[in-house]
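Note that one protein chain of the assembly has been removed; the remaining protein chains are unaltered in position.
Labels run A, B and C following the written order; every chain starts at residue 1.
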Amino acid sequence: MNTSVDLGGLRLKNPIMSASGTFGYGLEFAPYGDLQKLGAIVVKGLSLQPRSGNPPPRITETPCGMLNAIGLQNVGVEKFLREKLPFLPADKTPVIANLYAQGAGEFAELAAILGDEPKVSALEINISCPNVRCGGVQFGQDPEAAAFVTRQVRRACPDKPLIIKLSPNVTDIRVIARSVQEAGADIISLINTLGGMAVDIHSRKPRLANTVGGLSGPAVKPVALKMVYEVCGVVDIPVIGLGGICSARDALEFIMVGAHAVQIGTANFMRPDLIFDLVDELPVLLAELGVESLEKFRGSLETA
Amino acid sequence: MNTSVDLGGLRLKNPIMSASGTFGYGLEFAPYGDLQKLGAIVVKGLSLQPRSGNPPPRITETPCGMLNAIGLQNVGVEKFLREKLPFLPADKTPVIANLYAQGAGEFAELAAILGDEPKVSALEINISCPNVRCGGVQFGQDPEAAAFVTRQVRRACPDKPLIIKLSPNVTDIRVIARSVQEAGADIISLINTLGGMAVDIHSRKPRLANTVGGLSGPAVKPVALKMVYEVCGVVDIPVIGLGGICSARDALEFIMVGAHAVQIGTANFMRPDLIFDLVDELPVLLAELGVESLEKFRGSLETA
Amino acid sequence: MHNTCQTKSRFCDRVRLLGLDFAGHPDFVHLYLEPPSWDYTPGQFVMLRPEIWVQDPIWPRPFSICEKTPEYMRIFVQVVGRGTSLLSSAVPDSEINMWGPLGRGFRLSLDKRYLILAGGMGIAPFVGLCKEHPYPGKLSLIFGHRMDRSCYPFDELPGEMQRQSMRQTNQEDMEHFGRVLQEQIARFAFKGEILACGPMPFLQVVHKHVLETGAPAQLSVETRMACGVGACLGCVVETRSQGLVQSCVQGPVFDAGELVL
Partner (left out) sequence: MHNTCQTKSRFCDRVRLLGLDFAGHPDFVHLYLEPPSWDYTPGQFVMLRPEIWVQDPIWPRPFSICEKTPEYMRIFVQVVGRGTSLLSSAVPDSEINMWGPLGRGFRLSLDKRYLILAGGMGIAPFVGLCKEHPYPGKLSLIFGHRMDRSCYPFDELPGEMQRQSMRQTNQEDMEHFGRVLQEQIARFAFKGEILACGPMPFLQVVHKHVLETGAPAQLSVETRMACGVGACLGCVVETRSQGLVQSCVQGPVFDAGELVL
């Protein structure tokens, strides 16, 4: 079964990618499976300077999901290029850098640095992280700001496929999606986490030091699926779907509503070899469904 | 333990209310508990004319939650007043009518009819149902439209407490909340369901005939809690919190972030006597926490 | 009974699972539960939700009352998904929330003859009906099934009944079974009343032929249910006289003439 996909210049041998922030720099999972099997590896969000992130507690479990407020702790782009990237099988599996910055200028600077790096196959711009007070979520919640960032990054890095990752915390996701498409995005990925909160009635404190955080995992899958479906209906560029995917069946649900590829996030925590198993299970399930190719299955949802 | 609450003119003996659409017209639960125990009974959304709702399937289970697209099937306001209301213990427990209409004029007409009915203690305006194509969600997603509806209803029914129920499917819930407060709402309730979708890869069909629906249940609790917390921070009127509440602990979480009362929705399906048990468990849990009164506990979250 | 909430409600009990009995196949299991205090009409159902489910799956699951004795309440379950799979691996002595008897069962009169048409798990509501009937000779049963007959509680039905079972394993078998149903419905027609329960495609065939012949019939339908008590409006079926109605309250047994399938 051919499960390869072409995301507007970014070719993947299969549609299973890791989601940023849930797969470390990829190397953390090398003991549990063959990284070369994956469609692509999306690494933890990178910023110009190293960031230490928010104080702990940063994560808490919720019904069928979790909240996180990591605050984009990362080693910084320099150290990533020096100490992480060389050890990833970039010639066998595309490595995608996820970018975080506090302003459009900083995004452009980051994009220029990573754009020069042959071992980075594409850039994913996180305009939707709700965990950083300045910057972050604002870009993803306003169509003008989202377009502005997209244009700046496009200009700074004209040669690599550009993925814009959208926030679900908006009134109409289609407006933002169209806006970034017009501004030059090659690919759209969604969803990032939903804003959420958890508290402890005994200590009377929030369960996250940051008070609020981002919700992910199976709990959000219905929200993600609807948004991916809606966005696929209004843009012409490929869409990467994510949000709560835990199984090959979940992955095919997103592809059936129109996604070209999917990312596995929170499910990586359920079992570190889960993502590798999904790569094997996907073609088996497709065959069971009597589908000849992934291509044929994509967008095949029949609505009344 | 005194658990009574005063919601700006609407006095409840305890803060546990049923959520509209999950408790029928109240009578359905009479075999499972004493309706008089409840803080208030909020009935299924009523429209001027009877509505037959959407075609089935209308409901589907999701991880720790469910999607519904009932489409506001209801007996219509006349039949409600004639055949349901007389049998509810309205003199012992406030009965709150939940209103659905397709335009502000219709809302006002409904409000006028129900405003004249002494056995109805308050009106809850559903400006946030995502399951009806025309009207519904638009009001709840735009601050101007939400204020407009609020003013119309306020004018049509000046004498009863007016609850405006907000949609979570917005970029910034605080803007809508402030807007309806200024327009004359006495109380705000939130959240209604989150937009969501589920599909079946075998049949290639959506799991709901309506394709999309509203997500509810424990899965959405973190989203609801954050929005209730945010709204409590920007309005002066009482807030009713709901979204995924299944236990006395959950209820106290909403009260701790600032809610005056809570509604029990999807959890009524888990067990038809659950809501009655919560009324008993709440004061026990408060005592365990060493809290003297509900009043003292409300809004007692300590943030850094 | 281990723990009953009779003081606060008529119908919701937390009952103990007395035991499980697999019918020679891991996907077919009889659950034996502490018997509730109430009585029931065959065709009525209960909602079951084990305490241990906590918040996932969120819904209870509806099951026909298969049989009730002073010792136990019996539910016959086929594993088809997550909920039934969890039920089939429930631990004896664990606690299950159960409410019922729900909905409307079959209207029966002892002096009438009945032709019972059961497809697969549709046999469940007829077990108690047939075993408790004082004149089982008045009952005939045609039972269609996919899996081996030993998976189903067929052989335990009273010997005085006229019983016929037919297995369908492919499309051809199904069509043949359809013709048998047609013939038998036509032959029985006005000699008494037809009672049917089974999966939707089976019910649709039965429905078609009873409407054609005009034979009086009661059909039990299965729909997705969240509450079982008439509150969620999820379980609606289309009826001729009343439009969309909750099958958990007005059904699951309907007069064939009322149903639009």
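Operating definition for what follows: contacts are C-beta pairs under 8 Å (C-beta built on N, C-alpha and C of every residue); 3 or more make two chains touch, one makes a residue touch a chain.
These numbers come from a predicted model, not from an experiment.
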Where the missing chain makes contact, among the chains that are shown: A, B, C
Given A:Gly8, A:Gly53 or A:Pro89, the one touching the chain that is not displayed: A:Gly53
Sole residue of A:Met1, A:Ala112, A:Met270 or A:Ala287 that reaches the chain not shown, by the stated touch rule: A:Met270
Residue among A:Phe23, A:Phe80, A:Phe139 or A:Phe297 that touches the chain left out of view: A:Phe23
Touching residue (missing chain; options A:Leu38, A:Val77 or A:Cys246): A:Cys246
Missing-chain contacts mapped onto subunit C: 52, 54-56, 82, 89, 91
Residues from subunit B at the interface with the omitted partner, ascending: 63-64
Residues of subunit A in contact with the chain not shown: 21-24, 28-29, 31-34, 44, 52-53, 55-61, 63-66, 68, 70, 73, 217-218, 246, 266, 268-273, 276-277
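Convention: only the chains that are shown with their structure count from here on.
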Chain nearest the overall Cα centroid: B
Separation of subunit A from subunit B, taking each centre as the mean of its C-alpha atoms, in whole Å: 34
Approximate Å spacing (C-alpha centroids) for the pair subunit B, subunit C: 35
Overlap residues in subunit A, where contacts from two or more other chains coincide: 63-64
Overlap residues in subunit C, where contacts from two or more other chains coincide: 55-56
